[in-house]
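Following this message is one structure expressed as structure tokens.
Of the protein chains in this complex, one is absent; all others appear in place.
Which chain is which? They are A, B and C, in the order written, and residues in each are numbered from 1.
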Amino acid sequence: MISNILLYTMIAAVISFALGQKLKAVRWSFSALFLGYVGFQLYGLYGQWGMVETHNIFSLGSINFSLNFGITKLGWFFAFFTTIINIMIWIFSIVKNMNEKEERGINFLWILLAGSNLAIFFSVDWITFFIAWEIMTWTSFFIITPGWKNSFKAANWYFILSMFGAYAMLVGIWWLYATPAIHTLNIASSIALLAKLSITAPGTVGIIIALFVLSFFAKSAVFPFHPWPAEAHAEAPDDFSPYLSGIMIKYGLYGILLFIVPLFIQIMKVNPNIAMVNGIPVYSYILAWFGAITAVLGTYLAIVSNDMKKLAAYSTVSNIGYAVTSMFILSSAGVTGGLFHVVNHAVFKSAIFLSLGAVKFRTHEREMHKLGGLATKMPITFLTFLLGIIAAAGIPPLNGYASKWIIYQALLSGHFPFLTTMIFLASTGAFLYLFRALHSIFLGQLPRKFNNVKEVPFLMQIPMILGILSMLGIGYAPGIVLKPIGLAVKAMGLTPMTVENTLMVGKLSSINTAVVSSTFIGAFFFAFAFYLIGKKRHHVEPLDNYTAGQDPEEFGLTPELYHFALKFYEPVKNIFRPIEEKLNIKNYYRALVRNANSFGATLSEMFKLSGAGSSMIFVLGLVVIILAGWML
Amino acid sequence: MIQTSTKDLHDSGFEKVLNFFRKRSMWMLHYCTGCGAMELPPTMTTRWDMERFGIGPMATPRQADLLLITGYLSIKSLKRVIRTYEQMQDPKWVIGFGSCTINGGIYYDSYTVINRLSDYIPVDLTIEGCMPRPEAIMTGFQTLMDAIQKGEAVGYKKYKENYEWYKKNQDSVLGRTEPVFTSSEVKK
Amino acid sequence: MIVLKFIGYGFTAIIIGLLFMGIGRKYTARIQRRYGPPFWQAFIDVTKLFSKQSLSHNWIMDFGILMGFAGIVGTILFMPIGPWHFFSLMNGNIVIIMYFMTIGSLGMAMGVSASGNPNSTIGISRALTLMVGYEIPFVIAVIGLIFVSKSSLLGTMVSLQSGGIMNWNIIKYPFGFIAVEMALQAMLGEKPFDVITAPSEIASGPMVELSGKMMGLAFLQHAAQIFLETGIVVNLFLGGANNIWEFFLKQFVLFILSLTVNAISPRFKFEDAVKWLWTWPTVFALIQLLIIILT
Partner (left out) sequence: MNQKEIIELIDNKFGIVKSNIYDEYQLSVVVKKENIFAALALMQLNDFKELSILTAVDWFDRNVFEVVYILFSYTHNQQLILKTEIERDNPEIVSVMKLWEVAETYERDVHEFFGIKFLGNPSLKPFFLHNWLDMPPMRKDFKTQQYSDKVFGKTKEEREK
């Protein structure tokens, strides 16, 4: 069943490419409709857990290579919600791509990407997982750089990190297959065997886990690899960045949830003699700290960034940090919280990116201080962005709060004081840059050149309105999403949280989200009653403002000058300036690049030297290979 | 001395009830132009303490109800006073400090200082003295509060009623287009 | 029935908050050896503000200010006021309270920055940075208390502290109380930390463009905020109360403490305010946390 879905996606990709240059709208609406059909099929597959389809391709000696897809609860859940968000984004890009030149290639690659997206979630053995992972990497690379010169430099960074991650995973898979004790490619069985092996040979298990964690962290931009999303998202086409930060960055988290977390749980059960901290293995605690550092770093970098898409990208990095921290707590609340936050983040982040795309569609401007006052001109976009940042800051009536609440339950009941402080610092900091984006783009003074900016066409508004409704819906009744998550958590061997439609019961306290939202609405009417007392307020245009008595025209005051947005958080930057100079990841990478270049240059220099030079390198290389073969 | 209005613009019944609250909590915007600014700190602090009557300094015209013009006004600062006055919200009053706002004071013959403030914005109360002492300011506040209670302090309505007259006066000073002295007068 | 209770809660918060502000102004005046306004001055100010004409630049300004006031009033429902508590199930969940309060500040921030005045936006950027400043010590201290009382509900914390002054949290965890007291000073925006509405620097900060009715709503929001923040600290450290008046008395003591500091201290430069908040109160909170973890 799954394999013919994937087959149809390949065919659909080719058909969409075949459609002529003029039929832009037809192409994108065809792909949106096709994905709707795929979503419907997926919905049909809900019940059939564990159904595996194997397709042997060829056999080489004793090993027979076969692609096999199976439906796991976790895989289905990820596949379904990513497809829905993808449909939303494609409706947006129908109109957006009307005046794009080379959008034919993007659509072809994007459908392939959607196909590989499904393949990743449904792959049961490592080989298919790796193949799908590779297709996903190079298709997304070519979409990010549709021929624009500066986007190549940005995507270059993303490509190198993904390649690094992919090779680490390939070595890991090979190592898994090579060790006699495991010798299997099936993911589920590899977890069980690895857990047993950890008693006898913890070293090898540690290395394998490290390799896989490296590749998943590289993909999901966790601490050491956190700078790449800023460039990649900023340069990507406007309708692809919601996909990039809503879904693409979640593959690493899917990998962690698929392999690393159940492995740690098994090890905790099976292997008595591992160092435990607060009831979880030491290395899981360290990885949780990686997540916390990402959260804080992402928040700080977002506060000081001035480009709106970079800001949203850094906020994605910080939200990934929350999810990673709560996953590595290994308690049922932790994993549920992490998973739920992944879904919530996908929803509200794609809403935010869609509204940013709409703003860019109308103003062709990316620097925040050049924008301002667009709220009255583009109300729907403003409302989407407003609800997006309320959800992203985790403020109650919306969905961001539900997952943050579960994460806090997990962290607090698991007795992790410093992790909770870091996460809380990151989430209060999140409120800083989110409000800055809201103010610099939508509130404040409207520059004169945007006086006749109109709202985006209705077709673009549909996905935004859908985003708003889903945010409010999940915020009001998180049970809808939490039930399938409960199934996935049970599959990992943890007892899921007791959840009804609007009630969430945690260890420390329980919360009924419906009551929380209705209190807010009640309080709003209470405030509105006060608002009705007294005379009706009268309207005043934006520039008739308090300017200490000076009248703007004579003072030479233009709306652009009067819009305070450029150095919004200069004090925060001053506070962190001494720390920022010393430890900056980017200089570290630049130093790495310089060393690599110099090494390559010396090598080629020696090679061109003369016959002696090249033979010497040849001998040196031979020796190195023999040594490596003998040692392993 | 109260500049009461000619036409009947007194406050109506319900307005009078509100006037009690407006009287008891006047927020003043202190436009310190001339030398009167020195008189305000003593009235605010320990000895005279105008906060007893709920009068306190406010930073922006939007929140203020009372505009204190404490001294002479040159043409340039008059333009700013008019803009600040128009930015203030409706039940608003103006107090002119010292003789400079009544008849130009010692600057009566200067080519830039205006002679009568009430030609340009409606002045509800003027306190005589070449910078009145805090006692005079306190009695001034008292008389204004009584006038508000009785509903007579209606400068802002007067401004709205005959806005053209005020505008004409303001333009005669601010927006002059031809020289004041004709060439004949200059010769002699 | 619920609606009546809701309105009752809302009005108690506003009236008590305004009463505190009025008495506070008289108290500060008496410190400065002045006679000071009558204690019900705050009520007069609010009625005057509502009787004045008001203006707004666009609908977002109205919506924002309403949302701000609604956020704070909504949070009060989650906090147990002495014996009263609005919700039986979620009686005073500290995480909800902290996040619901951010609706208040977000609403006010949005409404005020929609007015397009740079003074107000500078005030808001300062307010948000200060919020990060005082959240850290407050959260560390609260985490310590949650570990001790094994639940994040204020109701259970209060019941744990019942029975005599000796087992109030202020006695058991003095460092935590000092940290939260310093953070409270910044939360209320009192003098050492009134960088947000610095009248001399940024013309009363966020409230620059608010007039008449809008300013009245902002005034009520500030009053409710005083009631809320002092109430949280009373529940956390002074063991709640079994009757209403005791609760108001404890709140009043806390408010007067912060006003005394307010009356005599100058204003921090903005960066120093945040740096100060990250050093002294955080140090106390961390000491408190270590004590709790180690014992």
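Note that a contact is a pair of C-beta atoms (placed from the backbone, for glycine too) under 8 Å apart; a residue touches a chain by one contact, two chains touch by 3 or more.
These figures come from a predicted structure and were not determined experimentally.
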Chains in view that the hidden chain touches are B
Among listed residues B:46, B:139 or B:172, the absent chain is touched only by B:172
Contact with the hidden chain, among B:104, B:132 or B:155, goes to B:104
Considering the complete complex, of B:28, B:114 or B:137, the missing chain is touched by B:114
Note that chain B touches the absent chain at residues 75-76, 79, 104, 108-116, 119, 172-181, 185-186
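Please note the rule applied: only the chains that are shown with their structure count from here on.
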By the touch definition above, chain B meets two or more other chains at residues 60, 62, 90
Touching two or more other chains in chain C are residues 51-55, 203, 208-209, 212
Residue positions on chain B within touch of chain C in the complex are 18, 21-22, 24-25, 45-46, 49, 51-54, 57-60, 62-63, 65, 89-91
Per the touch rule above, chain A residues touching chain C in the complex are 373, 375-376, 382, 386, 390, 393-397, 401, 404-405, 408, 412, 415, 417, 420-421, 424-425, 428-429, 431-432, 435-436, 438-439, 443-445, 508-512, 515-516, 519-520, 522-524, 526-528, 530-531, 533-535, 537-543, 545-546, 548, 559, 562-565, 568-569, 571-572, 574-575
Chain A residues touching chain B in their complex are 535, 544, 546, 549-551
